[in-house]
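Every protein chain but one is kept in place in this view of the complex.
Chains here go by letter, A and B, matching the order in which they are written, and residues are numbered from 1 within each.
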Amino acid sequence: MRSKKEKKEIFLFLPRKKPFTDWSKLLKRDFKLKHFYKSNDLLSSLLFSPPQAILYYFNRERTVFENLLQLKHNFNLVSLAIILVLEEEDLERLSDDRILSLIDDLILTSSTPLELKIRLSLCLHRLTRISDNNPLTGLPGNVSIELAIKKALESEVPLAIGYVDLDNFKAYNDIYGFSAGDEVIKNLARILQTTIFEKTTKAFLGHIGGDDFVFIVPLSMAEEISKEVIQKFNALLPAFLSEEDLKRGCFIAKDRQGVLREIPLLSVSIALVPITKGKFRHPGELATRAAQVKSVVKKIPGSNYFMDRRA
Amino acid sequence: MQRLPLSYIRPGMKTFEEVVDAQGRVLCGKGVELTESMLQKFQELGVSYITVEGTPVKLPWEKTLEEELELLEKRFSGVKDEFLLHVKEVLKEVLMMKHSSGAKNG
Partner (left out) sequence: MADPSEKRKEVKKKIRKLEGLPTLPPIIQKLNALIEDERSSLTQIADLIEKDQVITTKVLRLANSAFYGFPRKVSTVQQAMMLLGINVLKILIMTSSIFEIISKEDVGLWEHSVGVAACAKILAEMKEVSDPQEIATAGLLHDLGKVVQMIAFKEDYEEVKRKVEDGLSSLQAELGVFGIDHAEMGAFLMQQWNLPERLIEMVNSHHDFSRSKKFRKESALLHLADLLVQARGYGETTYVGLPPFDPKALSILKVDPLEIKEIYLKLEPRLYELKFFTEELKREIT
(Lines give C-alpha, C1' and ligand atoms only; values in the text may rest on other atoms or scores of the structure.)
Protein backbone atom coordinates (compact mmCIF):
# COMPACT_ATOMS: atom_id res chain seq x y z
CA MET A 1 0.00 0.00 0.00
CA ARG A 2 1.47 3.32 -1.06
CA SER A 3 1.48 5.95 1.67
CA LYS A 4 0.90 9.55 0.70
CA LYS A 5 4.39 10.94 0.15
CA GLU A 6 5.13 14.44 1.32
CA LYS A 7 5.93 16.77 -1.58
CA LYS A 8 9.60 17.58 -1.91
CA GLU A 9 10.52 21.22 -1.55
CA ILE A 10 12.25 23.07 -4.38
CA PHE A 11 13.70 26.57 -4.27
CA LEU A 12 13.61 28.45 -7.55
CA PHE A 13 16.02 31.28 -8.17
CA LEU A 14 14.94 32.09 -11.71
CA PRO A 15 14.00 35.26 -13.55
CA ARG A 16 10.34 36.13 -13.58
CA LYS A 17 9.75 35.39 -17.29
CA LYS A 18 9.30 32.59 -19.82
CA PRO A 19 10.20 29.72 -20.00
CA PHE A 20 10.60 29.66 -16.25
CA THR A 21 7.04 30.65 -15.54
CA ASP A 22 5.88 27.68 -17.61
CA TRP A 23 8.25 25.42 -15.70
CA SER A 24 6.77 26.56 -12.40
CA LYS A 25 3.26 25.85 -13.59
CA LEU A 26 4.11 22.22 -14.26
CA LEU A 27 6.35 21.66 -11.24
CA LYS A 28 3.73 23.11 -8.90
CA ARG A 29 1.65 19.94 -9.27
CA ASP A 30 4.27 17.59 -7.85
CA PHE A 31 6.54 19.77 -5.74
CA LYS A 32 6.35 22.37 -3.05
CA LEU A 33 7.78 25.45 -4.72
CA LYS A 34 9.36 28.55 -3.21
CA HIS A 35 10.31 31.42 -5.51
CA PHE A 36 13.18 33.74 -4.69
CA TYR A 37 14.17 36.87 -6.53
CA LYS A 38 16.48 38.42 -4.00
CA SER A 39 19.72 36.66 -3.18
CA ASN A 40 19.57 37.53 0.52
CA ASP A 41 16.20 35.89 0.92
CA LEU A 42 17.45 32.81 -0.86
CA LEU A 43 20.58 32.44 1.24
CA SER A 44 18.72 33.16 4.45
CA SER A 45 16.18 30.45 3.79
CA LEU A 46 18.94 28.08 2.76
CA LEU A 47 20.75 28.65 6.02
CA PHE A 48 17.86 27.83 8.26
CA SER A 49 15.72 25.38 6.30
CA PRO A 50 17.32 23.96 3.16
CA PRO A 51 15.04 22.37 0.56
CA GLN A 52 15.60 19.13 -1.35
CA ALA A 53 16.61 20.90 -4.55
CA ILE A 54 17.36 24.31 -5.91
CA LEU A 55 17.07 25.50 -9.50
CA TYR A 56 19.62 28.26 -9.97
CA TYR A 57 19.84 30.47 -13.03
CA PHE A 58 23.50 30.72 -13.91
CA ASN A 59 23.64 34.20 -15.41
CA ARG A 60 22.74 35.66 -12.07
CA GLU A 61 24.96 37.07 -9.33
CA ARG A 62 28.11 34.99 -9.21
CA THR A 63 29.00 35.76 -5.60
CA VAL A 64 25.66 34.41 -4.54
CA PHE A 65 26.35 31.22 -6.45
CA GLU A 66 29.70 30.92 -4.70
CA ASN A 67 27.99 31.33 -1.36
CA LEU A 68 25.49 28.69 -2.30
CA LEU A 69 28.24 26.20 -3.09
CA GLN A 70 30.01 27.20 0.13
CA LEU A 71 26.94 26.39 2.18
CA LYS A 72 26.44 23.04 0.54
CA HIS A 73 30.07 22.16 1.14
CA ASN A 74 30.18 23.54 4.68
CA PHE A 75 27.16 21.71 5.96
CA ASN A 76 27.78 18.58 3.92
CA LEU A 77 24.37 19.02 2.38
CA VAL A 78 24.73 15.97 0.21
CA SER A 79 21.01 15.67 -0.23
CA LEU A 80 20.63 19.25 -1.50
CA ALA A 81 20.44 18.96 -5.27
CA ILE A 82 21.83 22.05 -6.95
CA ILE A 83 20.62 22.20 -10.52
CA LEU A 84 22.11 24.88 -12.70
CA VAL A 85 19.90 26.48 -15.29
CA LEU A 86 21.93 27.69 -18.25
CA GLU A 87 21.59 29.42 -21.55
CA GLU A 88 23.23 27.34 -24.26
CA GLU A 89 25.89 29.96 -24.91
CA ASP A 90 27.04 29.74 -21.27
CA LEU A 91 27.98 26.09 -21.55
CA GLU A 92 31.57 26.87 -22.44
CA ARG A 93 31.92 28.89 -19.24
CA LEU A 94 31.27 25.75 -17.30
CA SER A 95 34.61 24.01 -17.61
CA ASP A 96 35.35 24.85 -13.95
CA ASP A 97 35.86 21.50 -12.33
CA ARG A 98 35.14 22.90 -8.93
CA ILE A 99 31.66 23.93 -9.90
CA LEU A 100 31.05 20.60 -11.59
CA SER A 101 32.08 18.74 -8.47
CA LEU A 102 29.53 20.57 -6.35
CA ILE A 103 26.45 20.78 -8.53
CA ASP A 104 24.21 17.87 -9.29
CA ASP A 105 22.78 18.53 -12.72
CA LEU A 106 22.45 20.97 -15.54
CA ILE A 107 19.43 22.10 -17.50
CA LEU A 108 19.36 24.34 -20.55
CA THR A 109 16.78 27.08 -20.80
CA SER A 110 15.72 25.51 -24.07
CA SER A 111 14.33 22.47 -22.20
CA THR A 112 10.64 21.86 -22.22
CA PRO A 113 8.78 21.88 -18.92
CA LEU A 114 8.31 18.13 -19.12
CA GLU A 115 12.02 17.56 -19.74
CA LEU A 116 12.76 19.70 -16.71
CA LYS A 117 10.36 17.83 -14.49
CA ILE A 118 11.77 14.46 -15.47
CA ARG A 119 15.38 15.59 -15.06
CA LEU A 120 14.55 17.01 -11.64
CA SER A 121 12.90 13.80 -10.47
CA LEU A 122 15.81 11.80 -11.86
CA CYS A 123 18.25 13.97 -9.98
CA LEU A 124 16.42 13.51 -6.72
CA HIS A 125 16.25 9.77 -7.19
CA ARG A 126 19.93 9.62 -7.98
CA LEU A 127 20.80 11.42 -4.81
CA THR A 128 18.89 9.01 -2.64
CA ARG A 129 20.71 6.17 -4.40
CA ILE A 130 24.15 7.52 -3.58
CA SER A 131 25.03 5.58 -0.49
CA ASP A 132 28.66 6.42 -0.18
CA ASN A 133 28.08 9.47 1.96
CA ASN A 134 27.53 8.84 5.64
CA PRO A 135 23.84 9.35 6.37
CA LEU A 136 24.53 10.94 9.74
CA THR A 137 27.18 13.47 8.81
CA GLY A 138 26.93 13.70 5.02
CA LEU A 139 30.67 13.18 4.79
CA PRO A 140 32.28 10.94 2.14
CA GLY A 141 32.30 7.25 3.02
CA ASN A 142 34.61 4.34 2.43
CA VAL A 143 34.69 4.30 -1.34
CA SER A 144 35.68 7.97 -1.52
CA ILE A 145 38.08 7.52 1.39
CA GLU A 146 39.94 4.72 -0.35
CA LEU A 147 40.24 6.79 -3.49
CA ALA A 148 41.47 9.80 -1.57
CA ILE A 149 44.09 7.73 0.23
CA LYS A 150 45.34 6.18 -2.99
CA LYS A 151 45.68 9.64 -4.45
CA ALA A 152 47.47 10.91 -1.34
CA LEU A 153 50.06 8.13 -1.49
CA GLU A 154 51.12 9.47 -4.88
CA SER A 155 51.20 13.11 -3.87
CA GLU A 156 54.27 15.21 -4.63
CA VAL A 157 53.44 17.45 -1.71
CA PRO A 158 54.03 16.05 1.82
CA LEU A 159 50.73 15.21 3.44
CA ALA A 160 49.54 13.78 6.69
CA ILE A 161 46.67 11.38 7.22
CA GLY A 162 44.79 11.76 10.47
CA TYR A 163 42.66 9.05 12.02
CA VAL A 164 40.18 10.42 14.51
CA ASP A 165 38.05 8.54 16.97
CA LEU A 166 36.47 8.96 20.37
CA ASP A 167 37.67 7.28 23.55
CA ASN A 168 35.06 5.73 25.83
CA PHE A 169 32.36 6.30 23.26
CA LYS A 170 30.67 2.98 23.99
CA ALA A 171 30.21 3.93 27.64
CA TYR A 172 28.76 7.28 26.55
CA ASN A 173 26.24 5.57 24.26
CA ASP A 174 25.28 3.10 26.97
CA ILE A 175 24.65 5.85 29.50
CA TYR A 176 23.22 8.66 27.38
CA GLY A 177 21.63 6.66 24.59
CA PHE A 178 22.30 6.44 20.87
CA SER A 179 20.63 9.74 19.95
CA ALA A 180 22.96 11.59 22.25
CA GLY A 181 25.86 9.62 20.80
CA ASP A 182 24.76 10.64 17.31
CA GLU A 183 24.74 14.30 18.36
CA VAL A 184 28.30 14.02 19.57
CA ILE A 185 29.37 12.47 16.26
CA LYS A 186 27.63 15.19 14.26
CA ASN A 187 29.29 17.87 16.30
CA LEU A 188 32.71 16.25 16.01
CA ALA A 189 32.14 16.18 12.24
CA ARG A 190 31.35 19.89 12.27
CA ILE A 191 34.43 20.71 14.29
CA LEU A 192 36.61 18.74 11.90
CA GLN A 193 34.95 20.37 8.92
CA THR A 194 35.28 23.96 10.08
CA THR A 195 38.80 23.56 11.46
CA ILE A 196 40.26 21.82 8.43
CA PHE A 197 38.57 23.77 5.66
CA GLU A 198 39.17 27.14 7.24
CA LYS A 199 42.88 26.47 7.04
CA THR A 200 43.10 24.96 3.58
CA THR A 201 40.99 23.92 0.62
CA LYS A 202 43.51 21.20 -0.26
CA ALA A 203 42.18 18.70 2.23
CA PHE A 204 39.92 15.71 2.50
CA LEU A 205 37.60 14.72 5.30
CA GLY A 206 35.78 11.40 5.45
CA HIS A 207 33.60 9.51 7.86
CA ILE A 208 34.41 5.82 8.03
CA GLY A 209 31.49 5.07 10.31
CA GLY A 210 30.50 5.26 13.96
CA ASP A 211 32.99 7.53 15.68
CA ASP A 212 35.79 6.98 13.14
CA PHE A 213 36.88 9.79 10.86
CA VAL A 214 39.84 10.25 8.55
CA PHE A 215 41.36 13.42 7.16
CA ILE A 216 44.15 14.24 4.75
CA VAL A 217 45.89 17.61 5.05
CA PRO A 218 49.22 19.21 4.11
CA LEU A 219 51.84 17.91 6.53
CA SER A 220 52.77 21.39 7.71
CA MET A 221 49.27 21.96 9.07
CA ALA A 222 48.59 18.58 10.62
CA GLU A 223 49.61 19.33 14.19
CA GLU A 224 48.02 22.77 14.26
CA ILE A 225 44.75 21.32 12.99
CA SER A 226 44.85 18.47 15.50
CA LYS A 227 45.49 20.84 18.39
CA GLU A 228 42.59 23.05 17.37
CA VAL A 229 40.18 20.16 16.94
CA ILE A 230 41.06 18.89 20.39
CA GLN A 231 40.68 22.33 21.92
CA LYS A 232 37.27 22.85 20.35
CA PHE A 233 36.05 19.39 21.25
CA ASN A 234 37.06 19.84 24.87
CA ALA A 235 35.38 23.24 24.94
CA LEU A 236 32.10 21.85 23.61
CA LEU A 237 32.10 18.58 25.54
CA PRO A 238 30.42 19.93 28.71
CA ALA A 239 27.30 20.61 26.66
CA PHE A 240 26.98 16.87 26.11
CA LEU A 241 27.50 15.70 29.65
CA SER A 242 25.30 15.74 32.70
CA GLU A 243 26.19 17.95 35.68
CA GLU A 244 26.97 14.89 37.80
CA ASP A 245 29.32 13.35 35.30
CA LEU A 246 31.03 16.69 34.81
CA LYS A 247 31.50 17.18 38.54
CA ARG A 248 32.60 13.62 39.05
CA GLY A 249 35.00 13.80 36.16
CA CYS A 250 34.10 10.33 34.97
CA PHE A 251 31.26 8.02 34.00
CA ILE A 252 30.01 5.23 36.20
CA ALA A 253 29.07 2.23 34.08
CA LYS A 254 29.08 -1.54 34.11
CA ASP A 255 31.98 -3.23 32.38
CA ARG A 256 31.71 -6.47 30.44
CA GLN A 257 31.73 -8.48 33.66
CA GLY A 258 28.76 -6.49 34.94
CA VAL A 259 30.87 -4.74 37.58
CA LEU A 260 30.35 -1.03 38.16
CA ARG A 261 33.50 0.88 37.21
CA GLU A 262 34.67 4.44 36.84
CA ILE A 263 35.23 5.19 33.18
CA PRO A 264 36.97 8.35 31.99
CA LEU A 265 34.89 10.91 30.14
CA LEU A 266 34.71 11.19 26.37
CA SER A 267 37.86 12.37 24.69
CA VAL A 268 39.13 12.52 21.14
CA SER A 269 42.23 10.72 19.81
CA ILE A 270 44.02 11.67 16.63
CA ALA A 271 46.67 9.45 15.08
CA LEU A 272 48.79 11.25 12.46
CA VAL A 273 50.85 9.49 9.81
CA PRO A 274 53.02 11.60 7.53
CA ILE A 275 52.96 10.64 3.85
CA THR A 276 55.59 11.35 1.27
CA LYS A 277 55.60 9.95 -2.23
CA GLY A 278 56.67 6.34 -2.28
CA LYS A 279 56.73 5.92 1.50
CA PHE A 280 53.85 3.45 1.49
CA ARG A 281 53.43 1.29 -1.54
CA HIS A 282 49.82 0.54 -0.93
CA PRO A 283 46.99 1.38 1.45
CA GLY A 284 47.45 -1.83 3.43
CA GLU A 285 50.89 -0.71 4.63
CA LEU A 286 49.45 2.61 5.65
CA ALA A 287 46.64 0.93 7.53
CA THR A 288 49.08 -1.18 9.55
CA ARG A 289 51.16 1.85 10.49
CA ALA A 290 48.02 3.80 11.37
CA ALA A 291 46.81 1.04 13.66
CA GLN A 292 50.08 1.13 15.59
CA VAL A 293 49.97 4.90 16.04
CA LYS A 294 46.34 4.69 17.06
CA SER A 295 47.03 2.22 19.83
CA VAL A 296 49.71 4.55 21.19
CA VAL A 297 47.56 7.66 21.23
CA LYS A 298 44.53 5.93 22.66
CA LYS A 299 46.56 4.86 25.66
CA ILE A 300 47.24 8.49 26.57
CA PRO A 301 44.44 9.68 28.87
CA GLY A 302 42.32 12.61 27.69
CA SER A 303 42.17 14.14 24.23
CA ASN A 304 45.45 13.84 22.36
CA TYR A 305 47.11 13.63 19.00
CA PHE A 306 50.27 11.74 18.13
CA MET A 307 52.42 12.07 15.03
CA ASP A 308 54.30 9.01 13.80
CA ARG A 309 57.98 9.94 13.47
CA ARG A 310 59.27 6.75 11.91
CA ALA A 311 60.53 6.63 8.33
CA MET B 1 45.20 59.01 33.68
CA GLN B 2 42.70 57.94 31.07
CA ARG B 3 41.85 54.52 29.72
CA LEU B 4 41.14 54.61 26.01
CA PRO B 5 40.45 52.17 23.17
CA LEU B 6 43.32 51.79 20.73
CA SER B 7 41.53 53.82 18.08
CA TYR B 8 41.58 56.89 20.35
CA ILE B 9 45.32 56.71 21.07
CA ARG B 10 47.59 59.12 19.21
CA PRO B 11 51.38 59.07 18.90
CA GLY B 12 52.92 61.19 21.62
CA MET B 13 50.64 59.97 24.37
CA LYS B 14 52.50 58.40 27.27
CA THR B 15 51.54 55.10 28.85
CA PHE B 16 50.39 55.22 32.47
CA GLU B 17 50.22 51.45 32.81
CA GLU B 18 51.83 48.52 30.99
CA VAL B 19 50.27 47.62 27.66
CA VAL B 20 49.03 44.03 27.42
CA ASP B 21 47.80 42.06 24.42
CA ALA B 22 44.74 39.85 24.18
CA GLN B 23 46.61 36.99 25.86
CA GLY B 24 47.76 39.17 28.75
CA ARG B 25 51.38 39.35 27.58
CA VAL B 26 53.12 42.63 28.43
CA LEU B 27 54.09 44.47 25.26
CA CYS B 28 55.29 47.76 26.66
CA GLY B 29 56.11 49.28 30.04
CA LYS B 30 54.70 52.36 31.74
CA GLY B 31 55.85 55.91 31.15
CA VAL B 32 56.65 55.13 27.51
CA GLU B 33 55.87 57.61 24.77
CA LEU B 34 53.88 55.84 22.05
CA THR B 35 54.89 56.00 18.39
CA GLU B 36 52.93 55.33 15.21
CA SER B 37 54.77 52.06 14.59
CA MET B 38 54.09 50.86 18.12
CA LEU B 39 50.41 51.57 17.68
CA GLN B 40 50.42 49.63 14.40
CA LYS B 41 52.01 46.69 16.17
CA PHE B 42 49.46 46.88 18.98
CA GLN B 43 46.67 46.82 16.40
CA GLU B 44 48.02 43.61 14.90
CA LEU B 45 48.44 41.96 18.30
CA GLY B 46 44.86 42.61 19.32
CA VAL B 47 45.38 45.25 22.00
CA SER B 48 42.04 46.73 23.01
CA TYR B 49 42.62 49.44 25.62
CA ILE B 50 45.58 51.46 26.85
CA THR B 51 45.76 53.64 29.96
CA VAL B 52 47.62 56.87 29.23
CA GLU B 53 48.84 59.77 31.32
CA GLY B 54 46.64 62.83 31.79
CA THR B 55 43.30 63.17 30.07
CA PRO B 56 44.21 63.89 26.45
CA VAL B 57 40.76 63.13 25.06
CA LYS B 58 37.59 64.95 25.95
CA LEU B 59 34.88 62.33 25.85
CA PRO B 60 31.63 64.09 24.95
CA TRP B 61 29.44 61.71 26.89
CA GLU B 62 31.19 61.99 30.21
CA LYS B 63 29.24 63.74 32.89
CA THR B 64 30.40 65.76 35.85
CA LEU B 65 29.88 64.45 39.34
CA GLU B 66 27.07 66.96 39.84
CA GLU B 67 25.27 65.80 36.71
CA GLU B 68 25.64 62.14 37.68
CA LEU B 69 24.32 62.73 41.19
CA GLU B 70 21.38 64.74 39.88
CA LEU B 71 20.39 61.97 37.48
CA LEU B 72 20.82 59.45 40.27
CA GLU B 73 18.36 61.34 42.47
CA LYS B 74 15.91 61.48 39.60
CA ARG B 75 16.11 57.74 38.99
CA PHE B 76 15.55 57.02 42.64
CA SER B 77 12.82 59.57 43.24
CA GLY B 78 9.96 58.18 45.27
CA VAL B 79 11.94 55.11 46.27
CA LYS B 80 11.41 54.08 49.87
CA ASP B 81 12.60 50.48 49.95
CA GLU B 82 15.51 49.94 52.33
CA PHE B 83 17.63 47.84 49.99
CA LEU B 84 17.17 50.21 47.06
CA LEU B 85 18.11 53.18 49.19
CA HIS B 86 21.22 51.26 50.17
CA VAL B 87 22.01 50.77 46.47
CA LYS B 88 21.65 54.50 45.97
CA GLU B 89 24.13 55.23 48.75
CA VAL B 90 26.61 52.74 47.34
CA LEU B 91 26.30 54.33 43.93
CA LYS B 92 26.92 57.77 45.39
CA GLU B 93 30.05 56.44 47.04
CA VAL B 94 31.29 54.76 43.89
CA LEU B 95 30.60 57.84 41.77
CA MET B 96 32.49 60.05 44.18
CA MET B 97 35.43 57.65 44.18
CA LYS B 98 35.41 57.68 40.41
CA HIS B 99 35.50 61.46 40.15
CA SER B 100 38.10 62.07 42.81
CA SER B 101 41.80 62.69 42.08
CA GLY B 102 41.18 63.04 38.33
CA ALA B 103 41.03 59.30 37.88
CA LYS B 104 39.46 58.69 34.48
CA ASN B 105 39.32 55.02 33.98
CA GLY B 106 36.03 54.06 35.57
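As a working rule, a contact is a pair of C-beta atoms (placed from the backbone, for glycine too) under 8 Å apart; a residue touches a chain by one contact, two chains touch by 3 or more.
Bear in mind the structure is a predicted one, so any value in this text is a computation, not a measurement.
Peer 1: Which residue among B:1, B:20 or B:91 touches the omitted chain?
Peer 2: Hidden-chain contact among the options goes to B:91.
Peer 1: Kindly state which of the options B:65, B:79 or B:96 is in contact with the chain not pictured.
Peer 2: Once the missing chain is taken into account, the touching residue is B:79.
Peer 1: Kindly note down the residues of subunit A that lie in touch with the hidden chain.
Peer 2: 40-41, 43-44, 47-50, 67, 70-71, 74-75, 180, 182-183, 186-187, 190-191, 193-194, 197-198, 232, 235-236, 238-240
Peer 1: Hey, which subunit B residues sit against the chain that's not shown?
Peer 2: 3-5, 8, 22, 44, 46, 48-49, 59-61, 68, 71-72, 74-79, 81, 83-84, 86-88, 90-91, 93-94, 98, 105-106
Basically, only the chains that are shown with their structure count from here on.
Peer 1: Please compute the C-alpha centroid of subunit A, do the same for subunit B, then give the distance between them in whole Å.
Peer 2: So the centre of subunit A lies 48 Å away from the centre of subunit B.
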